[in-house]
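One protein chain omitted, others in place.
The chains carry the letters A, B and C, assigned in the order they are written, with residues numbered from 1 in each.
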């Protein structure tokens, strides 16, 4: 931690800061400069709350050198974590995975048919929402428990592990009974009670980045899960909110290689939610693989024009089949052995 | 709803859209233009899901004329809603209220002392967090139930109604036992299970705007609460996330008069979280009153330099006293009768 | 400047950094920590280019303590600068000024009529665009030199100093022949050739904040003008670009008091461009005065419904007259003596 003093800070101000640092159990190392003095703080183990320092007279600002996460950081855990989703391995060195399926589970026919199709086309997992977070209360909110049952059924029939969203701490147990991978949606990335609850289960978690979360906050949110004992976490970039409205969100693809540097956890990309536009999904899926993503989530629907949500960004069966052929060729090209 | 066709859409495409609109139970009114055709949709009662239409060949985009909220809209509810918080009235025509207190309840001494002081200085309600959402898991998370008890105690001793945050659906009952006004924090603005639960209680709710929520999404989130039967909702702008880092967030003060146009619900401003900087709190508090806010939330701490969170944005007792003198003069100037 | 080393940096890495700092003519002060070492840089006079340091092995990042501006900073120039626009004084301690007029000069009748009206209503300066930056080339681009002549005429007839935008370095001379205050528009805030040219004239400059410029970049842009010798600069916040689309831009009003802390230059607010909505202009104008702005720019048009640009955000004569009555009462209330 570095404390930057005002240009006008007095020697007494500087000494008061030194003393406050000492009272916190750390050492202070003043660095006099031509314009102002800065004071280095030594001996802290990780992130320090800076409120007390910021209050002192003459203090301009505090700069943190440590990060608000440690367990998810590659600094202290250099080996890559491989997440195992009912036998499908996700992470560095593994062939990238494709998670496919509709935005929402709508009926047995819809989800089973999709599951069998995406399995045949080469998908590794099945996705489908049972609990749907929607902007307004007057639209379809998901089939809820019935949706979970249908998703699990489709998983069994196709042999694919299933992924679905959990929206509140008290439904974690229920969702974990059906899902192989529990998803935290972007709106809930900082629902800390939910994260803590997911840290206590023995199933892997797919944590989506919040719409306006920095990478630092994203990793700190994952830290909540790891801190409770669950290290099986996959991070997923799904587009951030910016001023641009030509796409649904702005896909921040550069975070795939960046997160690989900062953390040992696997990282996936969701080009469907990120772009919101069917025609952009195939190029961004392939780009994600090339940028180093350990997997992608792709929305597929038997009849997108009848989908109850997110139709415009869902691929048709035919579109998905074409994309999977490209994914297979690209993954081979990138040097991954077929499983 | 208006459906805009591609420049290259055929007559058959247009007819297919007309038919799809008819199947949804609405009427289609094609508007041929020189560059492209647009198709108006008539007869819908409120927001229509556009997924099916967007799937059809030749459709470029769909423009919504209706909004994803109705109960919170002034269009259908022209009279202002006055929210009653244990006898303190908030809303149009009422003298603007000042909610003051520390970010977090830390001890009996701290919260009672603050309560008595802010009451004497002229505050209308006491705020204090018992459950604290924090970016990383390794920092102070609040005193939880003990914090609620201390807050309620401070409320009784000072005679001030108390406001505190609730973070999950299953703690709504607990928090409602202690609080006069239940706050939903920015990170939980779209925690829909929580909103629904708050819609079922008989206490007022203070809904904070999400860091990256549009005004439309903000009002749609409030709609979740009203849709369950609770109309006692106060909206609160607390700064949005932008590219600017000189302040903690960017205070979007213009939404105060804007929300007054769009909705009948009262709107408050939180200059402490919005700016994150003590010196900016007084000018922005006064500006908020002038811009038409029905109240403000201000962080006050007996010893900000020892605060466990948000010290740098908390006013000292002396600073708050000075601010309240200005608030009183300004409120008088604006023509509000003293209560 | 503080150099933060990686967790894995070796002693040799640290020594190489120390040496590089020494070669730049500064002293290095290593601060060993439990997680990583940081190295303070002493002796620099102002901002240092960090490229060379960032290249060295083991360096994680560089943190700047100095700012990219010095002449505009209050640190080195504590007294407030008062800008004199043809006799109208703008800055700390002066009665806040109101600059009013149409977005664009459209005709002699329009601009003279407006000038006489706003003068009578109490405005201090007349604004009007002759060169108009527009998103696309197929819309009205201003009357150009004819517009300058008409504006100057209206200024003479009303007795008001005139403000107008200059868009390129080679038209600075021309615009300076007519205008009392030369405006740099938001799109040109980092048109450095233009800024340098304006630094060489002897007339005051109104520098508008870029749509996505940080306060630091805004002040550094002003530094270009001061560095060439012209200290008569007024800074103007006119809304920044964010994800919110309910208003044209997001008025970042908190920068008014913030800039007053950071710089000695006066700061004005443009609520018309910031909100883009006529009904929001009066409340945000008054809020700006209360927040500490040294003036406001308000668009006024005799017939907004016939304006060639920005009609929806222009006040009518009647609306402006009402606003000026409120401005007068508020300015009196704030304790400014009438001129």
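The rule is simple: a residue touches a chain if its C-beta (ideal position, glycine included) is under 8 Å from a C-beta of that chain, and two chains touch if they have at least 3 such contacts.
Just so we're clear, the structure is a prediction, and the values are computed from it rather than from any experiment.
*Asks:* The chain left out touches which of the shown chains?
*Replies:* The undisplayed chain, in the complete complex, is in contact with A, B, C.
*Asks:* Out of C:108, C:217 or C:326, which is the one that touches the chain we can't see?
*Replies:* In the full complex, the listed residue that touches the missing chain is C:217.
*Asks:* Of A:100, A:175, A:205 or A:251, which sits in contact with the chain we cannot see?
*Replies:* A:251
*Asks:* Hey, which of B:12, B:31 or B:325 is the one touching the hidden chain?
*Replies:* Within the whole complex, the residue contacting the unshown chain is B:31.
*Asks:* When the complex is taken as a whole, what residues of chain A touch the one chain not shown?
*Replies:* Touching the chain left out of view, chain A contributes residues 212, 214-216, 240, 242-247, 250-258, 261, 271, 274-275, 277, 279-280, 283-284, 286-288, 290-292, 330, 333.
*Asks:* Mind pulling the chain B residues that touch the left-out chain?
*Replies:* 2, 4, 7-8, 29, 31-36, 38, 40-46, 63, 65-66, 75-76, 212, 241-243, 245
*Asks:* Write the list of chain C residues that the hidden chain touches.
*Replies:* Contacting residues on chain C, toward the hidden partner: 46-47, 49, 51-52, 54-56, 68-70, 133-141, 167-170, 187-188, 190-194, 196, 211-212, 216-217, 220-221, 223-224, 227, 241, 304-312.
FYI, only the chains that are shown with their structure count from here on.
*Asks:* Please classify the inter-chain touch graph. Allowed labels: line, ring, star, complete, other.
*Replies:* Basically all the chains touch each other, so complete.
*Asks:* Comparing centres built from CA atoms, which chain ends up most distant from chain A?
*Replies:* C
*Asks:* Give the identifier of the chain nearest to the protein's overall CA centre, each chain being represented by its own CA mean.
*Replies:* Here the chain at the core of the arrangement is B.
*Asks:* Looking across all chain pairs, point out the one with the most C-beta pairs in contact.
*Replies:* Here the largest contact count links A-B.
*Asks:* Take the average of all CA coordinates in chain A, do the same for chain B, and state the distance between these two points in whole angstrom.
*Replies:* 26
*Asks:* Any idea how many Å lie between the Cα centroids of chain B and chain C?
*Replies:* 30
*Asks:* Once you find the CA centre of chain A and the CA centre of chain C, what distance in Å lies between them?
*Replies:* The answer is 38 Å.
*Asks:* Would you please write down the residue numbers of chain A that are in contact with two or more other chains?
*Replies:* 46, 212, 241
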